[in-house]
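One protein chain omitted, others in place.
Right after this comes chain A.
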Amino acid sequence: MGCTCSKERLVHEDPAVLAAQTCFNVSEIQGLYELFKELSSSAVDDGLISKEKFQLCLLGSSKIQSLFADRVFHLFDSKNNGVIEFGEFVRALSVFHPVAPQEQKAAFAFQIYDLWQTGFIERDEVRELILALLRESDLILSADLIEAIIDQAFKEADLKGDGKIDLEEWNEFAAQNPSILKNMTIPYLK
């Protein structure tokens, strides 16, 4: 490692520390660093990934409005300062590692779907998410059908029957339906 690397280490977290906290080993983290450098240098090379850059990578355009990319960005940006730093990037990606625990994935998904951060997934949030999906895909569902699908999901997930899904119920539901967390795993990371 040359001197440029030690300079970078002043800015970025120690790979060994990140390795201890995540599913990645040190050399994988170095690989992720290369990736991070590339992603963060598009448009403005400031060593950070802004929301625009993030959207550009995920959707191929920074112009498209995507509720999903929005939510995922916010979860990556754990310090909530509008940019993703390298440490945040590695920690968030670790959740998507094939060997990351299911509970971690479930908790991450729960936070994405809890749009208004009330600690619950509510019917209105689920409707909002489904409508967002329909807007960006070819799927066409009638309003009645959407309600029926939400009814069915709450019948299965809302065990306490209070009209909202808490984290505990969500974990149980995800354990019963592991395929709903499929998008929380990136096979390439193996």
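Here, a contact is a pair of C-beta atoms (placed from the backbone, for glycine too) under 8 Å apart; a residue touches a chain by one contact, two chains touch by 3 or more; residues count from 1.
Basically, contacts and distances are computed from a predicted model.
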Practice prompt. Determine which name in "Skp1-related protein", "RAB2A, member RAS oncogene family", "Ribosomal RNA-processing protein 41" or "non-specific serine/threonine protein kinase" the UniProt entry assigns to the undisplayed chain of the complex.
Written response: "non-specific serine/threonine protein kinase"
Practice prompt. Quick one: say which of A:26, A:67, A:107 or A:159 touches the chain that got left out.
Written response: A:67
Worksheet, complete the sentence: Only one of A:29, A:90 or A:129 touches the unshown chain, namely A:129
Fill in: Absent chain, residues of chain A that touch it
35, 38-39, 57-60, 66-72, 93, 96, 109, 113, 126, 129-130, 132-133, 136-142, 145, 148-150, 152-153, 156, 173, 177-183, 186-188
